[in-house]
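Report on the following structure.
As you look at this complex, bear in mind that one protein chain is not there, while each of the others sits in place.
Per-chain numbering from 1; labels A, B and C assigned in written order.
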Amino acid sequence: MTGTRAIYSQLVRELFERLPHAGDLGPGAGTAVHGEAMALDRGAWVRFDARIEDGRVVDCSFRAWGCPHTLAAAALIASRLHGEGIGNEAAFDALRLARELGAPAEKLGRLLVVEDALSGMLARAHALQ
Amino acid sequence: MTGTRAIYSQLVRELFERLPHAGDLGPGAGTAVHGEAMALDRGAWVRFDARIEDGRVVDCSFRAWGCPHTLAAAALIASRLHGEGIGNEAAFDALRLARELGAPAEKLGRLLVVEDALSGMLARAHALQ
Amino acid sequence: MTTAAPIYLDHAATAPLDPQVAAAICECLRDPGLQGNAASVHAPGRAAAVRVEQARAQVARLVGAEPGSIVFTSGATESVNLAILGAARAAGANLHHLVTARTEHRAALDACRQLEREGFAVSWLATGSDGSADPAQVASALRPGTALVSLMHANNETGVINDIAAVGQLCLERGVTFHVDAAQSAGKLPIDVQAMNVALLSFCAHKLGGPKGIGALYVRHRPRPALQPLQFGGGHERGLRAGSLATHQIVGFGVACELALTRLADDAARVRALRERLWAGLQAAAPVERNGGTEPGLPGILNVRFPGIEGESLLLSLDGRLAASSGSACSSASAEPSYVLRALGLSDLAAQASLRLSLGRATTGEEVDRAAALLVASVNRLRALLPAGAIERIA
Partner (left out) sequence: MTTAAPIYLDHAATAPLDPQVAAAICECLRDPGLQGNAASVHAPGRAAAVRVEQARAQVARLVGAEPGSIVFTSGATESVNLAILGAARAAGANLHHLVTARTEHRAALDACRQLEREGFAVSWLATGSDGSADPAQVASALRPGTALVSLMHANNETGVINDIAAVGQLCLERGVTFHVDAAQSAGKLPIDVQAMNVALLSFCAHKLGGPKGIGALYVRHRPRPALQPLQFGGGHERGLRAGSLATHQIVGFGVACELALTRLADDAARVRALRERLWAGLQAAAPVERNGGTEPGLPGILNVRFPGIEGESLLLSLDGRLAASSGSACSSASAEPSYVLRALGLSDLAAQASLRLSLGRATTGEEVDRAAALLVASVNRLRALLPAGAIERIA
């Protein structure tokens, strides 16, 4: 087992410390959508929940099991989506996440799980339009 | 090269420090005899000189090239012979010297050179009787 | 930001230097009379050699050996390699078989793998679900061509103890050389190489309060196992280990062994009690499981499993406040799930949900209580954000 020698970037450390938007959606208006992806063998399990109203993400939250990069990536996405218009969301693919978080290459597999959960939720959100 | 790890006995250190009877015989009465043995390959070269009067060793000295055990053995013998009656000399063979001086086994070859030089001198002394 | 020093519960990776040992090393480093090479015949060399030999006697006493049977090395890794590679390579032409267990330290595993590349056959024993190697299994693995049996005394991840005396008896009867990796147990458990019929025993200073970078291999006198050295170059250490001796390191090792022997029983009782207090405190983070059984085991090791928790995230949660290991620090270059926990029957996920907490002489009750509180809080925080069903799936 043992941890990796990866030094976590400042951004990962900050996000991990606070983990904004972790847990469940608060009560509120709009239509709830979610997306979930799980790859236990790769070491990640992520679920996003959002509430959509008038084509905007009015609330967003995540739940996750995984390493600090996985949790930080999920928190980063949930924070960015909040208040965003559907169709305007930035492209949160695994490579971009890895770059932004300064994650080492061996974490890509897990960040793909984050990407998958997000794609699933966004697909449902788009379907609402 | 390098020295040996032998720890010198107290007796060897004392004899080596003073080297009693080293050098030449003083002026005096009696008949001069000597004995010399050299084995450069074994690391020793020893010469004893003595003056014999009325069957006694009235003076004795040595010259030597060799390790501390060799020099100490020669000095020990010269001291003991001094004043001794010919025929009464203790048996100074190499094994006895090694025991008395606490010399390690690998020094026996050199102590044999000391023994040889002594025997040579004593043979001449006996011949005088 | 946490500014207080973290609670150190990683003594199995390396123990902090005992202050008495630090004092002895620094005195030695600064003594103008001890700067010589212990191999030199002059006064400063002999003074260094005297200190080396005093320390050799202290080190030997810890394991019930004669001073002349101790060979100084750079650590347990070197000792283990010298024993395993050395004994195998020096063994007769028709002795091409070794017996070891799958839960050994990487030093032993990798040395045995190297021997496989050199043409040796290795019997890799599976341990029982309690984590220990069964002497009966060792017995049935022995062949006429067996050169060596190598087993650890206590496991570095779980603290599980092997029955060394039983295997020693067996090897004695069968005339097989027996090597024991005692890196974790030396100074923690009583060791008597004679009574245990051990031919070769490896240990090091830094696990028992001594300095890093110095270890020892006990090499029995009679019968003396043949060993091919790992490094050559002059007659140091009975021809088994060339290289100038590090006087200060050896002096520190000696003092550490002497302290460890004096305090062994007291330390063991104290540390064991603290470990149980920690375990009790962790119940507030239930579900929590103990890996590697309870007793007997090394007094200082508690390996626990928190279902639903990912190890790396737990470690980062604790970062700067609690220093522990999600495995053996010696293999932390890799992030693979522990093969030791896997051998106990744990899944990859369960292994990754595990944490090794290792206590030592310096550990206090107050630290243990704070550590438990920290762990409970971190586990609860991480569990609060799990997707539904994760605790059940990841255990």
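What we mean here is this: a contact is a pair of C-beta atoms (placed from the backbone, for glycine too) under 8 Å apart; a residue touches a chain by one contact, two chains touch by 3 or more.
Predicted model, so just to flag it, every value in this text is computed and none were measured.
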item: Among C:57, C:230, C:374 or C:395, the residue in touch with the chain that has been omitted; value: C:230
item: Residue, one of C:60, C:87, C:108 or C:182, that touches the chain absent here; value: C:108
item: Candidate in contact with the missing chain, chosen from C:247, C:338 or C:378; value: C:247
item: Positions on subunit C where the hidden chain makes contact; value: 5-6, 8, 10, 13-17, 19, 22, 25-26, 29-30, 32-33, 35-37, 39-45, 73-78, 80-82, 85, 105-111, 113-114, 204, 206, 211-214, 230-236, 242-249, 315, 318-320, 322-325, 329-334
item: Contact set of subunit B toward the excluded chain (per top definition); value: 1-5, 8, 13, 16, 19, 22-23, 36, 38, 40-41, 43, 45-47, 62-68, 71, 106
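Everything below uses one rule, namely that only the chains that are shown with their structure count from here on.
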item: Far-end chain from subunit B, centres as C-alpha averages; value: A
item: Mean-CA-position distance for subunit C and subunit B (Å); value: 58
item: Where subunit A and subunit B are represented by their mean Cα positions, the distance between them in whole Å; value: 95
item: For subunit B, residues that touch 2 or more chains besides their own; value: none
